[in-house]
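Of the protein chains in this complex, all but one are displayed in their positions.
Letters A and B mark the chains as written, and numbering starts fresh at 1 in each.
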Amino acid sequence: MLNYIGRRLIQMIPLLIGISILNFAIMHLAPGDPIDLLAERNATAEQKERIKELYGLNDPIHIQYLRWMQHVLKGDFGRSFVDGQPVMKSILERLPYTLYLNFLIMVVIYVVAIPVGIISALKQYSKFDHLMTSMAFLGQAVPSFWIGLILIYFFGLKLDWLPISGIGTIGLNVRTAGFWATVVDRAAHVIMPVTVVAFGSMTGVARYMRSSMLEVIRQDYVRTARAKGLPEKVVILKHAMRNALLPIVTLLGAELPLLFGGMVVIESIFSWPGIGLLSIRAIFQRDYLIVMAINMMGATLMVLGNFLADLLYVVVDPRIKYS
Amino acid sequence: MSEYLVEVRDLKKHFPVRGGVFSKVRAWVKAVDGVSFGICPGETLGLVGESGCGKTTTGRCILRLLEPTAGEVVFDGQDILQFDRRQMRRLRREMQIIFQDPYGSLNARMTVGDIIGEAYTVHGIAKGKERAEKVNELLEVVGLSPYHARRYPHEFSGGQRQRIGIARALALKPKLIICDEPVSALDVSIQSQILNLLEDLQEEFGLTYLFIAHNLSVVQHISDRVGVMYLGNLVELASKDVLYSAPKHPYTVALLSAIPVPDPDVRKTKILLEGDVPSPLNPPSGCTFHTRCPKATAHCKESRPEWREVTPGHFVACHLA
Partner (left out) sequence: MRKSLIMALASVMILALFLGACGPEAPAPSGNGGGADEPVKGGQIVFGMTGDPVIFNPILSTDVPSGNINSRVYSALVRANANMEPIGDLAESWTVSEDGLVWTFKLKDNVYWHDGTKFTSADVKYTYDAIRHPDYLGIRATDFKPITKVETPDDLTVELYLDAPYAPILSKLVIGIIPKHLFETTEIGKMKENPANMEPIGTGPYKFVTWEKGQYIMLEANENYFGEGPYIDQIIWKFYGDNQVMLAALEKGDIDYMGAIPPDDVARITEALSETHEIRPITQNGYTYIGLKQTDPIFKDKLVRQALMYGTNRKQIVDDVLMGHGEVVNANLPRLSWAYAGDELNPYEYNPEKAKELLDEAGWKLGADGIREKDGNKMDVKLLTSTGNKILEAALLITQQNWKDLGINVTVEYIEWAVLCEQYLDVAKFQSYALAWSLGIDPDFYLFFHSDAAVNEKGQLVGFNDVEFKNDRLDELLELGRTEMDKDTRKEIYVEAQKIVNEELPYVFLYANSSPAVMHKKVQGVTWGYAGPMFPELWWIKDGGN
């Protein structure tokens, strides 16, 4: 097993290098140039050359790549062309908010969607199940910015139950307002964004759980459990649900990168200081080093997530063994 | 009548067929449509019929693993369809089932010991060390070893798994075991081992079997009496000797003609049934067999033959019998 883990980890290195080369190449070969955006519009070609020189954009692309790689290996992701700040600093300023939001979203999704999926499987074709199906359709069909704006309009503005946007009331913190008041304030701010995203993605997980559960409760081993005279609760929770959760649990591993992923629309609507807006701005401004860092972070997490999913399989399913 | 351990009266199970966006019920599959028979204590009743004729459904309805649409299931003199959940759970100790598929019927995430022993815990019979001992005993009874208890089902072959399934069914010392094609999924070489095991166990524990199979040859050896099903109905029921030597229903006759005969000198006319089994969604009128029956008459199309006892203990549903 350790052997397997070691091998998998080593295999990741060439993969990530490949991804980074591809990433670097695509970005530098794509039309649009940061210098055209940074320089004066009437800058002369000579001036632009000078600026390129100062930003280190004059060398052949493979030299630029190697230089970048060298720095990255030392943990230095460079500085933004636009604001001159270290790339990592800009990312780390926003990452906690992205993690915080995504983590809550994921908890809500799983805490709500799993029981919902199970209930609608057990009560297949019931009113509840039909409602679920309709909600799933809605969640997929209605754009999240629209739901977001509607929620803001009603709960933020008309009813005045919740703050409109942001992560907290400015100046309100544990020191100024005490622990619980702070918790309530932060919770009030996070309810709407979590609801909107969770609503959109929850239905997916719930449907997945439902079909997984439907499949499982048709299995003979569930009948076996019933035939043993187990109470229905035990049959469902122990025999059916645990097996139905298998694919969901491993899905969690694959969703690791999502935890770090920005959400441009949600961040825009709810003025959430996440990684999404940073990344979209960097893309439009061709701020290569920020884009590279975010992309590489995403790629690493994706690779790690897949690996984690494979490991989780072993944990939850005795049939699978790696060597 | 009360000599039966279990008696089924006019049992019906209809499944809904759904369709459309809102999964409305569009039609009903009459998987079992009025079946009556009884099984005496210590007896083995064979239940035979082509795949899809409703054997499994019948078996599961008896155990209430499926809720019958109508009819009665009388066990030890009580209509168990009236039982509530608690009564049903207690009844599980009396009736058990061995499934056809030795792969799907064992929970892959539980050890063999837990699979077999769980019932002890649930019914408060034994736990801990005592439970382990009982499990070990059972494993030995079915021809496995105590150390197998710590393993997971995927580590076993099909035949071994079926032994695990049998051990599990035996755990609560039931009176009745419904064997739903317990050997169909196994290699021919292993089939007779399992059949012998089942026979030995019957003798040892005084079990009563409802033995389901899809051809007559498998049940010939093990059964005392045999029932033949077609499209959700019993068409003939008789003691093994009578049924095999003097079948009355054209369908039984056809099935018998399909049994390979060990002695090549004995020539038999093999009756080929024409056409496919009609769908239970839309069964033929009159005698449901008339679309394929070589002896069918116009009358058969209109009138449904009654389930009659033509000679004592020999029941047939055919106008010509």
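Here is the rule we go by: a contact is a pair of C-beta atoms (placed from the backbone, for glycine too) under 8 Å apart; a residue touches a chain by one contact, two chains touch by 3 or more.
These numbers were taken from a predicted model, which means no experiment stands behind them.
Across the entire complex, contacts from the unshown chain go to A.
The residue touching the chain not shown here, chosen from A:Leu57, A:Ala206, A:Ile269 or A:Val303, is A:Ile269. Listed residues A:Asp76, A:Glu93 or A:Glu232: the one in touch with the omitted chain is A:Glu93. Checked against the full complex, the candidates A:Ala39, A:Leu99, A:Leu172 or A:Leu301 give a single residue touching the omitted chain, namely A:Ala39.
Residues of chain A in touch with the missing chain: 31-34, 36-45, 47, 50-51, 54, 79, 82-85, 90, 93-94, 97, 145, 149, 152-153, 156-157, 160, 163-167, 170, 264, 267-274, 277-278, 280-281, 284-286.
Convention: only the chains that are shown with their structure count from here on.
Work out the mean CA point of chain A and of chain B, and you get 52 Å between them. Those residues of chain B that touch chain A in the complex are listed here as 18, 22-23, 60, 63, 65, 85, 88-93, 96-97, 99-101, 104-109, 115, 118-119, 122-123, 152, 154, 165, 168-169, 172. On the chain A side of its complex with chain B, the touching residues are 125, 130, 219-221, 223-232, 234, 239, 242-243, 316-319.
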